[in-house]
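Can you keep this structure in mind? I'll have questions shortly.
Yeah, one chain of the complex is gone here, protein chain that is, but the others are all in their spots.
Chain naming follows the written order as A, B, C, D, E, F and G, and within any one chain the residues start at number 1.
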Amino acid sequence: VKARHRRPHRDLGFAKVDLDRQDRCGQAEVIFGSGKTPAQIAAIATELHRNGQPVLITRATRQAATAVRRKIKSIRWHEQARILSTRPAPVTHSFRIGVCAAGTSDLPVAEEAALTAEFYGNPVERIYDVGVAGIDRLLAHREQLSTLSVVVVVAGMEGALPSVVAGLVSCPILAVPTSVGYGTSYQGITPLLAMMTSCGSGVSVVNIDNGFGAGFAAARITAALARAARSRSA
Amino acid sequence: VKARHRRPHRDLGFAKVDLDRQDRCGQAEVIFGSGKTPAQIAAIATELHRNGQPVLITRATRQAATAVRRKIKSIRWHEQARILSTRPAPVTHSFRIGVCAAGTSDLPVAEEAALTAEFYGNPVERIYDVGVAGIDRLLAHREQLSTLSVVVVVAGMEGALPSVVAGLVSCPILAVPTSVGYGTSYQGITPLLAMMTSCGSGVSVVNIDNGFGAGFAAARITAALARAARSRSA
Amino acid sequence: VKARHRRPHRDLGFAKVDLDRQDRCGQAEVIFGSGKTPAQIAAIATELHRNGQPVLITRATRQAATAVRRKIKSIRWHEQARILSTRPAPVTHSFRIGVCAAGTSDLPVAEEAALTAEFYGNPVERIYDVGVAGIDRLLAHREQLSTLSVVVVVAGMEGALPSVVAGLVSCPILAVPTSVGYGTSYQGITPLLAMMTSCGSGVSVVNIDNGFGAGFAAARITAALARAARSRSA
Amino acid sequence: VKARHRRPHRDLGFAKVDLDRQDRCGQAEVIFGSGKTPAQIAAIATELHRNGQPVLITRATRQAATAVRRKIKSIRWHEQARILSTRPAPVTHSFRIGVCAAGTSDLPVAEEAALTAEFYGNPVERIYDVGVAGIDRLLAHREQLSTLSVVVVVAGMEGALPSVVAGLVSCPILAVPTSVGYGTSYQGITPLLAMMTSCGSGVSVVNIDNGFGAGFAAARITAALARAARSRSA
Amino acid sequence: VKARHRRPHRDLGFAKVDLDRQDRCGQAEVIFGSGKTPAQIAAIATELHRNGQPVLITRATRQAATAVRRKIKSIRWHEQARILSTRPAPVTHSFRIGVCAAGTSDLPVAEEAALTAEFYGNPVERIYDVGVAGIDRLLAHREQLSTLSVVVVVAGMEGALPSVVAGLVSCPILAVPTSVGYGTSYQGITPLLAMMTSCGSGVSVVNIDNGFGAGFAAARITAALARAARSRSA
Amino acid sequence: VKARHRRPHRDLGFAKVDLDRQDRCGQAEVIFGSGKTPAQIAAIATELHRNGQPVLITRATRQAATAVRRKIKSIRWHEQARILSTRPAPVTHSFRIGVCAAGTSDLPVAEEAALTAEFYGNPVERIYDVGVAGIDRLLAHREQLSTLSVVVVVAGMEGALPSVVAGLVSCPILAVPTSVGYGTSYQGITPLLAMMTSCGSGVSVVNIDNGFGAGFAAARITAALARAARSRSA
Amino acid sequence: VKARHRRPHRDLGFAKVDLDRQDRCGQAEVIFGSGKTPAQIAAIATELHRNGQPVLITRATRQAATAVRRKIKSIRWHEQARILSTRPAPVTHSFRIGVCAAGTSDLPVAEEAALTAEFYGNPVERIYDVGVAGIDRLLAHREQLSTLSVVVVVAGMEGALPSVVAGLVSCPILAVPTSVGYGTSYQGITPLLAMMTSCGSGVSVVNIDNGFGAGFAAARITAALARAARSRSA
Partner (left out) sequence: VKARHRRPHRDLGFAKVDLDRQDRCGQAEVIFGSGKTPAQIAAIATELHRNGQPVLITRATRQAATAVRRKIKSIRWHEQARILSTRPAPVTHSFRIGVCAAGTSDLPVAEEAALTAEFYGNPVERIYDVGVAGIDRLLAHREQLSTLSVVVVVAGMEGALPSVVAGLVSCPILAVPTSVGYGTSYQGITPLLAMMTSCGSGVSVVNIDNGFGAGFAAARITAALARAARSRSA
């Protein structure tokens, strides 16, 4: 209880910034860019950067990127993934995270997941355009898939892809429905519900388009794996 | 216009019975059992039978079966499929209809489709328990699938099965979502929307649990194929 | 299994292009333009064209059209249907596909279906502005309808049109709900559900606004009819 | 303002009964049976009957019927329509109300509409089993339809029937969606939305299964017609 | 049957124009502007105008107005109601249509209803800003309401207004939900369902924002009243 | 922080019982009966009773009532409201809570609210069967309403009743949608959304059928009023 | 009844303005800016201002602000909250209203609530960025929360915040779901339903983004508290 009180948040009025989340939880605080003004984003980012924290901003518009880069020269703008990030943590373990995407239009979300995982120091393998309508394209990666520690599966128009992948591997699967598609895809709720419904065991799901959430959850798993490997090998 | 007037419907008050649909359209009238009382069903069935029409009753409850069999001794009750039917038409062509089902609980609907297709004189092949979560079970039927003229795909918990099948064959695919499943399957609307959304080309969809509709539509296609084969070979 | 390995997809990073789909399945790969950048579309189209494949691009914006025509001079831009296509396959059989549209605002989707069917070498008949609110306009085409091999029915504000047509013909019907309309049409889900629900036998449904899907499925049926006719006449 | 105070409601604690609604509005108060106990229904009915009011009870269960008939011997129980009513008002005008029903399973709601219209003294014509999937069955009634003053159209599986009827007549159309059907009919919301969406002019819609509401609204129109005819002929 | 054939529609390719609807049904054809290009609208309008038909265009954008006025000088543009119309029919009867609107933002739809009713030769009374949250504003019109022949009630944020009005009058009520409002009004589906659900007798409902539909249906009723008055007074 | 630790919950394995909620918050813990077995309910109730706490059980089935009364002789079973409660707290202030109900079938929920308010020591006034379709029945209570401190408005078929009431008073209004009704009432979501949407100021809403929640929230307000009156009069 | 007639609304054609609402109800009329043109807003505001009424305009766009400030120099534009208001009423009591907001993007709605409460003369305490994902940030305000008279809780991505707060205080809680968030937040319906569903006692909910409604309802409660305090202290 006491320890908690030693870590006050910095209060910017519109936001309370957590300056030692990385030490406390092992994963630095992340700025969710949507719904904040470029000025607010830049202020929070600067506060984190000044305190020696790594900075990851998701859903960053071009305007936000401009505002932040004026303050933090070294930050990098990944346009397709709408991510701003300082240098990723170094890779310190060998538990690889796979990111599968069903179609070309799922790439922005897939890249958000991949870059998030890399930001937290994970090796990532990208397996793109492997939708189930041409199942052979996915099966060609069967062996590669079986060597991964976690697989993030991103799909907007075919909610069963995670189930198919789950049948090919024995590691945890994180599914991300995307809002691409038209008509009955309903901005992602159809693949979301389909991912929930289909029978694949070992699959759990994050919010529509939430590439960050999947990358973050995958990184929590690999961090635990790394800890397990280290603790016993000691 | 005149011809139309020569074919009056028999009016039973609660229903107008079409007595020459088979001659006119090539496919006899079918009784949709749901929402009708056993007495109403028996009256319509008797009217058709007395006029030399074959009889097919879908969504028939046990009560309806009892009421009808009291009038038409020769009719057969397929309990799982909830179908009552007189002897199927003889098979007169070689265009086979496949019926795939994802899971055991999809069988009632799959059987409704298969029996309907057989009622109209088609050879049918059943390929059951081939859900995508264990993709190898489906792939084991790859060669068999490629020899079919139409494939009906029945699935309640995995809307992408029709797409996967569509990628393996070049014939038309008719997809039937079923209301099995729980939680987010929402009595079939999730697989229905997922079937609509997924990228498989050549797939079209019928109503939830509408095994009859798929079997009937498949039979329309094979009937056309048989006509095409006959007309040119003449 | 071996044969499969001889047909590698060309991997462009963001997409794997299928270069012998036409030989393998009888229908060339199609580019779904939505969710891809003009540059991505142009790259895939060029790859296909360079390998002697016909090119069909759906949901093509004006920007995509400009980008593609810079690379493939001979491609044609159908603005209303949002389609880019190289020369259609020659018509080699006599199985005609009808395309009915309920109202003027359904024409973009109806044209997408019609042009897709023509791209695959089918003769097409267009029957437009035949909504059920003025049933005589449809009935005037009664005889014409009975000569078609497949009918695609496109409607946004009246989901029962496919059922009415189904009652007038004995061939397969493919229904396409459209997102035109306002208020309770809900971008097409109302006609979609109504098409599913109504009693017309022989009707199956594709995704909202999916003119391509209906045209493609219709072409699969006529291709089978042509094969049936050829095989027996041999 | 004063006049209002001369018409107190009789307060039964759980309900305030309006004893001069017929004099005031021309249409007697009606008891909506659903959600009330048989005892409550019987108490309200007795109160109305004792004050010389005609009695109409909708959604009456068998239990309610038993309870009410114990108090009011002369009341009649229409089981299919779930209606209890005392003798209908005598027919005093010639404006006929038509009631069309798409299928056999729509009859309970259609009868609720027809009996309500008759209760208020209207001549009614029943036109049943005229779904659009066999359009000729409806067209056979074309002439009859054109002589009606109002048409109530009841349909659960084909929301476009009111539009088709609207195209054949020039009188007002009242549409009643029903909750029969399965799968995507969604207990009537699909036909409700389809009735709203389709282009038929002159159509307005009442709640799902609300046969009473349609019969009542139709009776308001014919009552106005009768007044118009009388007032001018004076 | 013959008579029907004497009235061919003029076929413009994208639309079949009905040139004698007014003679046949008593109400001229109306152009629904939404989903049509300005050029298409102008072409249909010109065709009607040239054949001596009155012209009413709903959902007309400014672009459509410009295009039409270039062809038909005398047409008038009602911006708030998005209506283009030639001179209304002269008022030939005394059955008044009331149009009530709950709030200021419901006025565009209310005006669409009022102008439509006037186009067909009806006297109209507008009663605006009478939402139920300040019930006295409505009650101040109690006497006026009781003299009307039909009441159109337009409301986006309070679905019970039609019910309240229905309790104050004995004529038919046509309710129009509007898409104004925010949050849980859901573009009009909330007032639509609330209008359906609430207990007011004699109320029927048209599509969201369908002021035209309500005005047209009201005009059908007053036309019948006028016929009734004339026929008997003869 | 310390004080918190002095108040441990009693842990029954399946539930942690809060034994000094009344002292801490001024309102005793309440048992939500739904989803618990009669044995579980009886165990929790006995635990509270043994510790001198008053007992209120909502959503209590007859089975639960039997089980509890076996343990706590003095508890009373309010069947219509599905409530079990020990003696209410004595009334110690004069701030009255009104409970309005639109129709007879809303009474179970209205009584749940009224009995809850009484359990916490409040004087309650019941105003039942005052739906807006007969607005005069409500207006007859205008003066009475203006003397209340809080009004709970319970309605299943007319979401605007709270708004109408809000226009007649200046105290806080708590609205409770109920799941009575049929068709488009959708088990209460229609009145819930309509209550949210309508313009009445000072209205807030609780869950469907949540009479308890409204009664509890009303009691929080009157408790504050009583405190305010006491504190200043000191 | 008479008194009512002495307070006529000023009728501007498109709106009836209530000029003595403050005297009658204790709370001045408020202009809901959405759906009205800048000119309409300015006309209503001027009418109120000219009659000595305070002016509060919600959902005011920049255009509306410009139009109004041209007429009423002293009015102030709160851009983030989209509010225009004349000088707030002076604070005359000590019942404080708390406004909690879960995240930075909820601030526009939170400020709408806070400014509304201040407009009606209430002291307000703002507690921002206290989402439940970092529960310690909220718990740090535990003591402060327990001193408030009403708490407004604003949250778009976490519907349980009001319940958590309700467990920490014994005063009434008004919850406001906001439309921020993405994917499954569905423009606020997810937090709305979650707020309804969660078990917190004493919580009631207003419409999505309806900061004004919550501030207004809170002000009704504190006004009653102030009256209670005054009346007894007299």
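Operating definition for what follows: contacts are C-beta pairs under 8 Å (C-beta built on N, C-alpha and C of every residue); 3 or more make two chains touch, one makes a residue touch a chain.
As the structure is a prediction and not an experimental result, all values here were calculated from the model.
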| item | value |
| --- | --- |
| Touching the absent chain when the full complex is considered, from G:G35, G:G98, G:P172 or G:P191 | G:P191 |
| Touching residues on chain B - with respect to the absent chain | 103-105, 107, 128-130, 134, 136-137, 180-184 |
| Positions on chain F contacted by the hidden chain, ascending | 4, 9, 11, 13-16, 18, 34-36, 40, 59, 179, 188-189, 192, 207-210 |
| Sites on chain A contacted by the missing partner chain, in the whole complex | 25-27, 30, 32, 95, 149, 170-172, 174, 192, 196-197, 199, 201-208, 210, 213-214, 216-217, 220-221, 223-226, 228-233 |
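To be clear about the criterion, only the chains that are shown with their structure count from here on.
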| item | value |
| --- | --- |
| Gap in Å, rounded to a whole number, between the CA centres of chain G and chain A | 37 |
| Distance from the mean Cα position of chain G to that of chain B, given in whole angstrom | 58 |
| Chain B and chain E: spacing of chain centres that average the CA atoms, whole Å | 45 |
| Sites on chain D at which at least two other chains make contact | 103, 134, 136, 181, 183-184, 192, 196-197, 199, 201, 207-208, 210 |
